[in-house]
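What you see is the complex with one protein chain gone and the rest in place.
Moving on, here comes chain A:
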Amino acid sequence: MFNEIDWATIWQATGETAYMVGISTFFTALFGVPLGILLVVTDTGQIWEKHWVQKAVATVVNIFRAVPFIILVLFLFPLAKFLVGTSLGPTAATIPLIAGAAPFYARIVETALREVDKGVVEAARSMGSTRFQVVVNVLLPEATSALISGLTVTCVTLISFSAMAGVVGGGGLGDAAFRFGFQSFNDGMLVTCGVLLVMMVQLVQWIGDWFSRQLDKR
């Protein structure tokens, strides 16, 4: 039963998963970081106190975090047709993936930025920095290590989400495991896809930890 592994399919599926996870990690960071920054700086006692902004962002983030991922997938695949022109395949799958992971990462960013010593922010303000300069030159650099390790966690989550999104039409290793493994009673395919997913997680974790450690100057 291990002899019928269709390597061509496996490699194509691996490529699709890497593509889905890569694209969605990139956009997750792109949306998550500004959202996380907004959540922090607009809060009470912070550098740009704006309660209604804080409430609005927090509410949106919480709603997206509360909806189970599988529901997001079902709702957002149609939206993908509108945004990227197709509701099938890995590109379409990135839409629910980003929608699920960006709010999650925004909260991680928020926590990381809140960890930055308030005294350092105050010192920067006392030297005449603008709020923008404080964000770019103090908050983000001081939190880089935590931001990277948070992105690693998010990326690992995205790998497992991508397997789920795959099953409902996104392609990738999850889809291959389901169709060519589970449904075709081919345990070899099933196991191989699983092993590859585990290896991807390990690789991401390893790279993320390495960068995070390099950047930690504490």
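Please note the rule applied: contacts are C-beta pairs under 8 Å (C-beta built on N, C-alpha and C of every residue); 3 or more make two chains touch, one makes a residue touch a chain; residues count from 1.
One rule holds in what follows: contacts and distances are computed from a predicted model.
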Name under which UniProt lists the unshown chain, selected from "Succinate dehydrogenase iron-sulfur subunit", "D-methionine transport system ATP-binding protein", "Ion-translocating oxidoreductase complex subunit C" or "Acyl carrier protein": "D-methionine transport system ATP-binding protein"
Touch with the omitted chain, as defined above, among A:Glu110, A:Glu142 or A:Asp175: A:Glu142
Option from A:Thr111, A:Ser129 or A:Gln205 whose C-beta touches the chain left out: A:Ser129
Residues in chain A touching the chain absent from view: 117, 119-120, 122-130, 133, 137-138, 141-142, 144, 215, 217-218
